[in-house]
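Removed: one protein chain of the complex. Kept in place: all other protein chains.
Letters are used for the chains, namely A, B, C, D and E, taken in the order the chains are written, and counting of residues starts over at 1 for each.
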Amino acid sequence: MQTLLTVKTHFSAAHRLYQPAWDDVKNDQVFGLCANPNGHGHNYELEVTVEGPVNQETGMIMDMKALKTLIQEVVLDRVDHKHLNLDVPFLRGIIPTAENLAVAFWEVLDPRIPAGRLYELRLQETERNIAVVRR
Amino acid sequence: MQTLLTVKTHFSAAHRLYQPAWDDVKNDQVFGLCANPNGHGHNYELEVTVEGPVNQETGMIMDMKALKTLIQEVVLDRVDHKHLNLDVPFLRGIIPTAENLAVAFWEVLDPRIPAGRLYELRLQETERNIAVVRR
Amino acid sequence: MQTLLTVKTHFSAAHRLYQPAWDDVKNDQVFGLCANPNGHGHNYELEVTVEGPVNQETGMIMDMKALKTLIQEVVLDRVDHKHLNLDVPFLRGIIPTAENLAVAFWEVLDPRIPAGRLYELRLQETERNIAVVRR
Amino acid sequence: MQTLLTVKTHFSAAHRLYQPAWDDVKNDQVFGLCANPNGHGHNYELEVTVEGPVNQETGMIMDMKALKTLIQEVVLDRVDHKHLNLDVPFLRGIIPTAENLAVAFWEVLDPRIPAGRLYELRLQETERNIAVVRR
Amino acid sequence: MQTLLTVKTHFSAAHRLYQPAWDDVKNDQVFGLCANPNGHGHNYELEVTVEGPVNQETGMIMDMKALKTLIQEVVLDRVDHKHLNLDVPFLRGIIPTAENLAVAFWEVLDPRIPAGRLYELRLQETERNIAVVRR
Partner (left out) sequence: MQTLLTVKTHFSAAHRLYQPAWDDVKNDQVFGLCANPNGHGHNYELEVTVEGPVNQETGMIMDMKALKTLIQEVVLDRVDHKHLNLDVPFLRGIIPTAENLAVAFWEVLDPRIPAGRLYELRLQETERNIAVVRR
């Protein structure tokens, strides 16, 4: 039996989808309205799931408060109420699609969680669009 | 690491659960109110998930607008505001349970998506009932 | 100070929007896909709000279980898993738009609730469309 | 009896809360993270409610498709995937708080709807914050 | 035009519905499962709405952060993760129905908000039951 624990958090940010190696025509074709020069934004919902046995003494897979504090420090404090293209050093040079953001968040969270325990990261950009990274 | 992209869509349709090989008593036993001769209906929510590497040039697993257009053309335009037992050729002869609908939608979508990329199709019939098909 | 109590319920039904006094061209112009001859359907959410002073002995505006039982008997048992145009005597002759349904439900509920206590009836047809009747 | 019809729509946009008449210290005190120079963003949900008698021929308070088309043209096409401080002429000079946006949307919608029929405009900025304008 | 601002918060608490002036048989008749001696509990959602003109300098009806801090201090810190019958001095002697809780929260909030500005308090006990107090 696999046991998992999921914590849901959220943040609000601006972003722009734009590939600088392309001209504006191609950016418009691929990214449409998302290429708007001044950016647009979203209320992102971020779910982080850890895997592992249930500790018999605490009844917990992991200390949920510690996990929330870690997500706050490593991800949310850096991206909440920011422009993801301009204000976030660890996202520099990345086109901030939901997929790329999910991968980038995984890469900063995974080294801070006991090895192999991070199981899934789910980033909902709008009610219609979701990216998932899973071990 | 597995990377996934999910698109959520919805449609509204009527249906009736009825097995013509049975008499009405058995249909009532198995399908209950869902066997009502004139049908009833739902607001369905359909989530389609594709799997694959993130394209380094676009930051995308797949072009989300193209995926939405495909779902619209192949599924939604045929079922939205229809009676699923009477109006939809590719559902002819199927009892339109959530499970059968999910399988049928998979079968019309899968050939139109690059091989092996369709990962999961999730059909929510009501807030209480969900069918999933997964590769 | 005004005090209110709201009970949320839901039901699933088929319907068709069609004005028999018009030809099909005009029905299509006004009702579009909703005029599909075989009907379509929705998961309706129905909220009923009563108004009144809080009874000091019970801490309640009205007995919520009794209110739910009344809604079940007077509305839900007659419309759940039905075709609203064909199966529901008290809706006969009404085009079952959200507005007309809300008014019809108000008219069957109001006489069964102490005078003046029914305050609002809210019928959500989809996540995008809501009709409200208010005293 | 009052009868109402509500249409829900949504859009995604960036904004910044900043009063140019103040220095940065005061802007930070009043607007906090929302004053971030490069902006942040939200998935806004916009509900527009109209009031009026139910037309006996159509069963409708107002043609919902026409109302949605109007909201699309007058509001959504101008604000969706935009930066509200920089890209939207009719919001020029306004601090784009939820309250100010709701008032501004009311002012562009009201003249396009039969007199007195626009009843309420509700703008949800996040799941926690909502502004309402009501006649 | 009326302008309103709503803040949504939530808390989790245990409670028991029990009228000590009655015997257990009558308590069971009126409160049913809610009279369970050891209590049960809910995730409550509390919405507080203030009314007033939009300040032209800030674009705000009221400072939302200050309003959230006030609700946190005056209500949430006293009821979150508590047993409402046993742990909360300002609820002593009240049967903690949704209606009575909403009235009690209004009474502690209203004196702390500029006169006449508190417009509505909405307490959702479950997805099915909501109490509202309105000026």
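As a working rule, a residue touches a chain if its C-beta (ideal position, glycine included) is under 8 Å from a C-beta of that chain, and two chains touch if they have at least 3 such contacts.
Fair warning: this is a prediction, and the values are worked out from it, not measured in the lab.
Though it is not drawn, the left-out chain touches A, B, E in the full complex. For chain E, the residues touching the chain absent from view are 10, 12-15, 33-34, 36, 38-43, 80-83, 86-87, 126-127. For chain A, the residues touching the absent chain in the complete assembly are 1-9, 49, 54, 57-61, 63-65. Listed here are the chain B residues that touch the chain not shown: 17, 19, 21, 30, 32, 94-100, 102-103, 106, 127-135.
FYI, only the chains that are shown with their structure count from here on.
Using the contact threshold fixed earlier, the set of chains in contact with both chain B and chain C is empty. The chains touching chain C as well as chain D are E. Among the other chains, B has the CA centre that is most remote from the centre of chain E.
Chain B and chain E have Cα centroids separated by 41 Å. Chain A and chain E have Cα centroids lying 34 Å from one another.
If you average the CA atoms of chain D and of chain E, the two centres end up 28 Å from each other. Contact with two or more other chains is made by residues 127 of chain C.
Here the chains touching each other pair up as A-B, A-D, B-C, C-D, C-E, D-E.
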